[in-house]
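All remarks here apply to the structure that follows.
Just one protein chain is left out here, and the rest sit where they should.
What follows is chain A.
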């Protein structure tokens, strides 16, 4: 672990140096107990798995959506609507395929139930309060809260359908 950290530090330092500005050379700065990127975290012990990587396909979360059956067919019309809503309401904090302010929704249904996803969209405050996984996510993502963008249930459902296409 210690070696990994050292390696990362060296890697970062190299990166930083190569990134020097045109007008003024960027100072190297310093690092004090800098968090290792989550990707590098060990997966040896189950409880050490970050919330964003944990798989829980039974937890439906806490919120207005109690049960939801997805049909095997993807509804393309809904996907188009969902993509539009996602672009307008969510991209300030989420990129489809990479971590930004919040986690990426790519492959989300391999990790979460559809109900959990919709409840997180429709009532993030309630989820953070009542769902341990949502709470752990808040901490993992620097305490940056998921904003309630006041989507209708129909819009949230469309966003979910859009998420099904992100693979």
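We adopt the following convention: a contact is a pair of C-beta atoms (placed from the backbone, for glycine too) under 8 Å apart; a residue touches a chain by one contact, two chains touch by 3 or more; residues count from 1.
Rule of thumb we're sticking to: contacts and distances are computed from a predicted model.
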Among "succinate dehydrogenase", "Spore germination protein KB", "Ni/Fe hydrogenase subunit alpha" or "Sec-dependent nitrous-oxide reductase", the UniProt name of the subunit that does not appear here: "Sec-dependent nitrous-oxide reductase"
Of A:66, A:88 or A:129, the one touching the omitted chain in the full complex: A:88
Touching residues (missing chain, whole complex) on chain A: 19, 21-22, 87-89, 91-93, 100-101, 142-145, 147-151
